[in-house]
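One structure, as structure tokens, below. Some questions next.
Moving on to subunit A:
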Amino acid sequence: MEFLLQPLTLVIFFPLVGVFALLFIPKENKDAMRWTTLIVALITFGISIYVLTMFRAADVNLQLVARYDWIVVGGWNIQYFLGVDGLSILLVLLTTLLTWISILSAWTAVEERVKEFMIFFLLLEVGMNGVFLAQDLFLFYIFWEFTLVPMYFIIGIWGGPRRIYAALKFFLYTMAGSILMLLAILWLGIYGNTFSVPDLIARGGIPVNIQMWLFIAFALAFAIKVPMWPLHSWLPDAHVEAPTAGSVILAGVLLKLGTYGFVRFNLPLFPEAAVSAAPWMALLAAIGIIYGAAVSYAQADIKKLVAYSSVSHLGFVMLGVFALNPEGVAGGILQMINHGVSTGALFLLVGMIYEQTHTREFRLYGGLWKITPVFGTIYLITSMSSMGLPGLNGFVGEFTVLLGAWGAGQNGVFYWGGVWLAAISALGVIMAAVYILYMFQRMFMGPLGEIVEEAKKHGRPIRDLNWREIAVIAPLVILMFWIGLYPAPFFNLMAPAVNHLVGMLPLP
Partner candidate 1 sequence: MVPVDYYVILSAILFTIGVLGVLIRRNALIIFMSIELMLNAANLAIVAFGSVIESFSGQIFVFFVIAVAAAEVAIGLALIVEIFKSKRSIDVDQVSGLKG
Partner candidate 2 sequence: MTLDLALFLVLACIAVASALGMLLSRNTVYAALYLVLNFITVAIFYLLLGAPFIAMAQITVYTGAIMVLFLFVIMLLGAENLPAPNALPWQKPLAIALAAALFAEAAYLLIVKARSLGNVLPPAEAINATENLRQLGVALFQNYLLPFEIVSILLLVAMIGAITLTKKEKGARNG
Partner candidate 3 sequence: MYFGESANYGFLFLAPWLIFFPTLGLLINVAFGHKFSERTIGAVASLATGAAFVVSIALAWTLSASHADVLRWRLAEWIHIGAVSLDWTFRVDALSATMMLVVSGVGTLIHIYAIGYMHEDVRFKADPRRFQRFFVFLNLFIAAMMILISADSYLMLFIGWEGVGLCSFLLIGFWYEMDTLGQPSWSNSYAAKKAFVVNRIGDYGFLIASFIMFWAFGTFQFDAVFAKAPQVSQGLIVAITLFYLLGVTGKSAQIPLYVWLPDAMAGPTPVSALIHAATMVTAGVYLITRSAPLYSAVPAAQNIVALTGAVTALFAATIAAGQYDIKKVLAYSTISQLGFMVAAVGVGAYVAGMFHLVTHAFFKALLFLAAGSVILGMERGHHHVEHAHQDKSKKGKKKQEDRGEIFDPGDMRNMGGLRKTMPVTFWVYMAGTLALAGIPPFAGFWSKDEILLDASLHNPTVYWLLTIAAFFTAFYMGRQIWLVFFGTARHEAASHAEESPRVITFPLIALAILSVIGGAINLPFTGFHHFTHWLEGALGKVEAMNLDMQVALVSTALALAAIAISWFLYGRAPADAVRRDPLETLGVLFKGMNGKWWIDELYQALVITPYVKTAQFLADVIDGRFWHDWFHDSVVVGGFNWASRIGLNVYADQKGIDAFANSLGAWTQSLSTMMRKVQNGFVRSYALTFLLGVVLILGYLVFK
């Protein structure tokens, strides 16, 4: 029982209660399923809040640790090892938050096979929280791979016209990346005779040339997930085809698994390799920022634009992480949260309008602000947050990231890259304005678009948000303002852990 009542165990596995409950709800009773899932997700969120209250930011060690031997036999030393620290606490909260928001957003959007949808969603939550909390590499890997399965189904069953293609592509790309990581994990397990991350970090001493290989194996897995340029080509497909709730979780949390992986594993486990890889990773990040922003601008499909903007945003995260200084890393982590909140919200909003119009083509939209003022305003706030307007969350993250990157460039962390990487990346700020404003203008400004007339003709005139939809989006909007105006609590949560992490690196 002690095992089951660990708060972190509960955060991860409580959704399974919902899964079991759902199995016994008859197929026809869709509302009961929705409510069950929502309540379970809300309770999980509550548990994560409870975890937050137990969390002491000043402590750099893992907290609320649950550690039991799992497979300790025949040369194996695998533990059920959970723990939370400043690097992961926010991401856990983000996951539990976005899960119930997504479920609420799928209330009317998913009418077919509701039971399976909800089951997959809860399973996905299990996997995501598991990834953030697992401190044993093997356990981590299991959760990591496991997240693919429900997402695969969510895209493949409830997605758009090319869903099967997108789902397969998603699955294969991410699997292709992570499976090499498995080998690296096994190598580490053999090397250290343990899979426990803290123990491996404490042990250290991996020869540098091997570190390089391991770093690459891990980085490949994470970079595909992030996705870093040029490994991003699965993302637009997956986003465009995924159902709204899927896109939200995909953008909001799943991509963070990759960036989180860099922070959690690549930096402390392979410090020398991380330091020598920093300029290259930063270069890829910078290219991603610019490339993603430019390509976003040329999209005709709203979701694709947002998807490519993720490439750009996550470039910022990566840039921050590989700045290898507290500003950059903390900014990167905060930017993960920000991206989850903002892009998650954008996908939610796009989903809300898509539900009414069934098209995502810009050219059919226009002047929506006039008929949907609330929607327009929230969309505006979200867009601004996404493009990093000061006062909203996006800015705080981007600024600290760029600040960190500039410092890294000045202090030689980027070697040949210098401050140029930061300077070029900062251009992304301008380019973000270009594509975000383009999107906002095309959808909400200008004369009324064709789609408005069309909707009217079909007897379904476009309506403004209803209360459920506002409830779905409100927490995210509140977060945007909160992080934007008063980010101190967020930084304070992670600062000691980040400082500790950066302190381990053999910086030049």
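Keep in mind how these were chosen: all candidates are chains of the complex that A comes from, given by their letters.
By definition in this document, a residue touches a chain if its C-beta (ideal position, glycine included) is under 8 Å from a C-beta of that chain, and two chains touch if they have at least 3 such contacts; residues count from 1.
None of these values were measured; they are calculated from a predicted model.
> Could you check which of 1, 2 or 3 is in contact with subunit A in this complex?
3
> Note which residues of subunit A are touching candidate 3 in the complex, please.
164-165, 168-169, 172, 230, 233, 291, 294-295, 297-299, 308, 325-327, 330-331, 367, 369-370, 373, 380, 384, 389-391, 395-396, 399-400, 402-404, 406-407, 410-411, 419, 422-423, 426-427, 429-430, 433-434, 437-438, 441, 444-448, 486-488, 491-492, 494-495, 498-499, 502
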